[in-house]
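Removed from the display is one protein chain of the complex; every other protein chain stays in position.
On to subunit A.
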Amino acid sequence: MAASSDRNPPPFPASEEPETGLCDMADGDSDEGEDIFVNNVRLRAFLLLLLCPSFVQSTPVAVSRGVSQPDQVSEEPPDLFSEEEAISTAPTLSTTAKSNGVHSDDENDLFAELLAAVDCFHSGISKGYFVLPPLELKCGLLYYCFQQLEEEEAKDSFDVDVSVTSPEKIGDGMNAYVAYKVSTRTSLNMFRSKTFFVRRRFSDFLGLYEKLSVKQSLHGCIVPPPPEKSVVGMTKVKVGMDDPSSVEFVERRRAALERYLQRVVSHPSLLQDPDVREFLEREDLPRAVNTQALSGAGFLKMINKASDAVNKMTIKMNESDTWFEDKFQEVENEEQQLRKLHAVVDSLVNHRKELCMNTAVFAKSMAMLGNSEDNTALSRALSQLAEVEDKMEQLHQEQAASDFFIFAELLADYIRMLGAVRGCFDQRMRAWQRWQEAQSTLQKKREAEAKLLWANKPDKLQQAKEEITEWEARVTQYERDFDRIGMTVRKEVLRFEKEKAKDFKSQIIKYLESMLQSEQRVMIHSHSKAYVYVFYSGVEGFSPESWQRVYYIPDG
């Protein structure tokens, strides 16, 4: 939302119409009750708000009271979506807007477009084309206008935008590998051009990670981890890329690599790293070696090596502030919870795949039953039921895919990321350890010097003095390093949390959008099932009018 950060929710201006209690509207079976969504004056205002935020801020319009008093609702306001209203409202908006000069013609057009779409829907319903419950219509509309807003918003420019596409199998047999196209689009001058692409293979990504982690983690940077190696997955792909499990594997990997790169380039320090630039730009990258260590198990080992070193520390660190300890504990807890959640989501994916299979099998069985049935009407009903269930199978399949690719993968990514966060905390501890060790070495050198002084060996004394100076410098250096790494870790963690919130939000939205879509289609199928049962069952006295009554479709 392009709104200013200190914008207050604009007050809903006072209503002119008499208002009745909300409870009257909540009568489950009344036709008016169903239309509360559309007829609610407050909601009209809300829709206006959606489309013309700046407009509302500057120009109060005569609508109902504030949100904090939900018990009053107007009963008979003019319907927003009636044709006359539409025509009268739109010009009002545009004239007011022009007089304020605060918003563009685009928003006017948007609003007019929305109204036109609504009119179309409404007339469709009145003509009997749509037999959807009004609630669905409203959801659809609300969603539509929301989507328009989102698209406008999404025209943010990125400094660097990377994408990983077009996986291609190169070579044959056991030496085959998959090459991905890495495309970059940027406005920064440090790159050779604005858009370019290169071909990279999986081990190149791992090589990049290795280089980055060696350099950057010493500074306390959180280096995003790449996706894991998978011998099983790759072997299948080497054999053939056509079967569904290989396709899924390659797609999963491609998406994970894309997310990995996006995280790397959105990190301000990493973006400056020459290795990253080379990875994105250079035509021929030297083959990365030693990527064995970066298999899933290898990566975990690396993280754990650092924490083992920390655990073996005999001197316990005396924290000046508890921020680091608390944060570390938080990170550990969160990682545990995410693992648990990931396990459950995995189970959900499997169950949905099972449901998919079982539905398909059931549909076939129903079809056969329908064929056997000797009563014609019933036979047709059963066959139609079978067809609808078949379509449901497709839906379940898609839903399982989105469960997996969006939800489960998000969790897996963050479990790995939290591991990296833990890693950088451990780096800080190592830095502290180094400093302490240097201090104790310095102490020993001083003691040695004292001994030499007492033993009166002038030539060795000189050497000892030199060593002391050296170690004093080292101690200072290590102390500075420790402080610096502490600051970096703090900054990094805060940045990480912000990124995580943003990431979760956008992935959750994506997931919900896909669920919303499939829910809509499930509903359509439910309705067609209902139709099937009723009409093919040849029920006497069940007419389109009574059908309308069931759906509370308003007359006309």
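In this section, a contact is a pair of C-beta atoms (placed from the backbone, for glycine too) under 8 Å apart; a residue touches a chain by one contact, two chains touch by 3 or more; residues count from 1.
Throughout what follows, contacts and distances are computed from a predicted model.
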Matching the hidden chain's UniProt record against "Sorting nexin", "Large ribosomal subunit protein uL2m", "Proteasome subunit beta" or "Sterol regulatory element-binding protein cleavage-activating protein" returns "Sorting nexin"
Among listed residues A:195, A:272 or A:365, the absent chain is touched only by A:365
Touch assignment to the omitted chain, from A:188, A:247, A:473 or A:516, lands on A:516
Missing-chain contact among A:250, A:338, A:395 or A:464 belongs to A:338
Out of A:258, A:278 or A:330, only one touches the absent chain, namely A:330
It is residues of subunit A that touch the chain not shown, namely 1, 3, 9, 22, 25-26, 33, 36-37, 40, 42-43, 46, 49-50, 67, 70, 133, 135-136, 138-139, 142-143, 146, 149-150, 330, 333-334, 337-338, 340-341, 344-345, 347-348, 351-352, 354-355, 358-359, 361-362, 365-366, 368-369, 372-375, 377-378, 381, 385, 497-498, 500-501, 504-505, 508-509, 512-513, 515-516, 519-520, 522-523, 526-527, 529-531, 533-534, 537-539, 550-551
